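Missing here: one protein chain of the complex. Every other protein chain is in place.
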Amino acid sequence: MTHFSAFSLLKQALNGHKGWREQWPDSQPKAEYDVVIVGAGGHGLGAAYYLAKEHGITNVAVIDKGWLGGGNTGRNTTIIRSNYLYDESAKLYDHALDLWDGLSQELNYNVMYSKRGVLMLAHNVHDVQSFQRHVNSNRLNGVDNRWLTKEEAKAFCPPLNISPDARYPVMGGALQMRAGTARHDAVAWGYARAAAARGVDIIQNCAVGAIRRGPDGAVIGVETAKGFIRAKKVAVSAAGNTSVVMDSAGLRMPLESFPLQALVSEPVKPIFPCVVMSNTVHAYISQSDKGELVIGSGTDQYTSYSQRGGLPLIEHTVAAICEVFPIFTRMRMLRKWGGIVDVTPDRSAILGKTPVKGLYVNCGWGTGGFKATPGAAHLLAWTVARDEPHPLNAPFTLERFATGRLIDEAAAAAVAH
Amino acid sequence: MLLIHCPYCDDTLPELEFAYAGEAHIARPADPSALTDEEWRDFLFIRTNARGPHYERWRHIGCGRLFNALRDTVSDRFLTTYKAGEARRPLTNEAAE
Amino acid sequence: MTYEKHQFHSAPVLIEDLAPVLRLSLRVKPAHRDTLARVLGLDLPVRVGARSAAAGTEALCLGPDEWLLTAPEGTDLTTPARAVHADAPHSLVDISDREITLRLTGPAVLDLLSACCPRNVAAMPVGAAARTVFDSATVILWRDGIDSFRMDVWRSFAPHVRSLLAQVQGEIAAGL
């Protein structure tokens, strides 16, 4: 792996960039692996990287039906934060934040993690109560999050409309300063390059059709577009498509897949310094390093695997943005797209073992799993390597849906992003 | 925005007049107390989440009725809709197209 | 240069509030529909959206077991219905005050409605009615004539609907 640095860049610039090598090879499947990971999103690639790096397991393949990073990793609004309410969630996401912090250096790939601050707006008394609850809980959990008055919020984010006459007036907000964004594609590429350098095979354009189990019920491998691949362990990290993949192993999941849309504006000079989220109005916005406003929309009401989504939702999203930031009506939308997110009944992820020996699952991140990427990857690798969950992901079991120990962030607050 | 045929109104109308109501043909157990925790979980939370033809329910604001639909979740195309209480429509070749 | 005018009618549209009438929601299963029809002295049409009228009382079929009855204030439909309740169980609820009714008339009325009604209002036959949506409000839309509609809207939604209608009215008047 060529080391990336200002120096190597300069050196290559002088010789016409001829010396750069491929960041990951175009691997073809071997007959057998110790671990096969289904899904080359940030979570799956990251898990492969940590398996190799932290657990010495390098006979690993990450298999994707398309191009790596082409799932939700490549289509999310990149909001990263950890100010979740419940201890379980706050600890999980804060673990991820810790990893985000050194990720560029660790991977030798600049993922442009930007701690520009995420401001979550409160628009009514209920919001205020709920955010205070978050702020207090985060403080005692050692998670950064503080309350801003509406004037402080305006000072932090000048385009904000804090007029009391707004349909949903801003009553203040919760600010997590450590939160922010990252360059989504670079996360997938950085993990892919670092994993490949440690011997992991990344096999693209190779759909996993079925998970095969042996006579004792344990996993023996996966059936793919490129043939059967034996595997001692299989970890499914297939985001929106989890139900389909798991079904092939005979496991039915508490998941539904919905289209979630996002959009960008034409690029403009810096105008928007931070990330703002309003769950009440349904507006999520930041400005990318290239200058577009990156705006998150909601999920369509029906389940779907078509990455499309309808117009009415987009209209409402844009209207919500313009309600909170009325200076933007004359901006133009450049592109909108959709992704498929899998959602659990309690809106929290499932990360752990399954009733099938040798089969692990990481799913249900819904509309908010990008921020978890390094954390989820790290914990998935741990769980697969040791065949037992790390204490941080131990609560995020599949069993909780039978026993009732739900981790319901959505019920406690509003939608979680 | 989808166009949906309401079997009660016998009319094809815009999605904005309808609300999605989840997977269809998940009957509430007659005697929930007889179920194990796992069986009860299956009823509560386990969903087919089919990729392809999917049995689901919609509610029409117009007539206030919940009805069943078979929709391809890859193309989002409705294959058929039918009244609540009617048996699951078979996946004919025609429908699966 | 050709400047294409769009096809809006810039003729005015009239938006008025109508006086209250008696409004009842009748719910009855198909097996007992005839009984109710008989005692109410009304046809209860079975097709959703169909209307019938007799002696000043009007019935609109809103769903397979739901009719909206309207009549002049003071009409007593409850007593005859109650008389057959045991044989023909049903529910008859006074909702006179739940909605208010707007009348929308004028050559541009279809433009006005098409601003916020996703369904094809132009295709609604005269004499039909439908429960549908106008922006985020559920409304009942009655087509009384080519250019004439009534709209029943829940009381608290009415200011919103009126405000939208007024905006569109202004836009139509601007002629663009």
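Letters A, B and C name the chains as they come in the text, with residue numbers starting at 1 for each one.
In the analysis below, contacts are C-beta pairs under 8 Å (C-beta built on N, C-alpha and C of every residue); 3 or more make two chains touch, one makes a residue touch a chain.
Operating definition for what follows: contacts and distances are computed from a predicted model.
Comparing "3-oxoacid CoA-transferase subunit A", "Sarcosine oxidase subunit alpha", "Polar amino acid ABC transporter ATP-binding protein" or "Acyl-CoA dehydrogenase" against the UniProt entry of the hidden chain yields the protein name "Sarcosine oxidase subunit alpha". Shown chains touched by the hidden one, complex as a whole: A, B, C. The omitted chain makes contact with just one of the residues A:155, A:218 or A:311: A:311. Mapped onto chain C, the footprint of the missing chain covers residues 1-4, 6-7, 20, 25, 27, 29, 65, 89-91, 93-99, 111, 114-120, 122-123, 135-137, 154-157, 159-160, 163-164, 167-168, 170-171, 173-176. Touch with the hidden chain on the side of chain A covers residues 4-6, 8-10, 12-14, 16-18, 20-26, 66-67, 69-70, 74, 87, 91, 102, 104-105, 108-112, 114-115, 123-126, 129-137, 139-142, 161, 167-168, 183, 185-186, 189-190, 204, 265-271, 287-291, 306, 308, 310-311, 314-316, 318-319, 321-323, 326-337, 345, 400, 402-406, 408, 410-412.
In the full complex, chain B touches the hidden chain at residues 1-3, 14, 19, 21, 27-28, 31-33, 35, 37, 40, 44, 57, 59, 64-66, 75-77, 84-85.
To be clear about the criterion, only the chains that are shown with their structure count from here on.
Distance between chain centres (mean CA atoms), chain B to chain C: 29 Å. In terms of their C-alpha centroids, the spacing between chain A and chain C amounts to 48 Å. The set of chain A residues touching two or more other chains is empty.
For chain B, residues touching at least two other chains, in rising order: 1, 16.
Contacts from chain A toward chain B in the complex involve residues 241, 243-244, 252-257, 301-306, 308, 310-312, 342, 344-345, 401-403. In the complex of the two chains, the chain C residues touching chain B come out as 47-49, 62-64, 66, 118-119, 130-133, 138. Taken in their complex, chain B has these residues touching chain C: 1, 8-11, 13-14, 16-17, 61-65.
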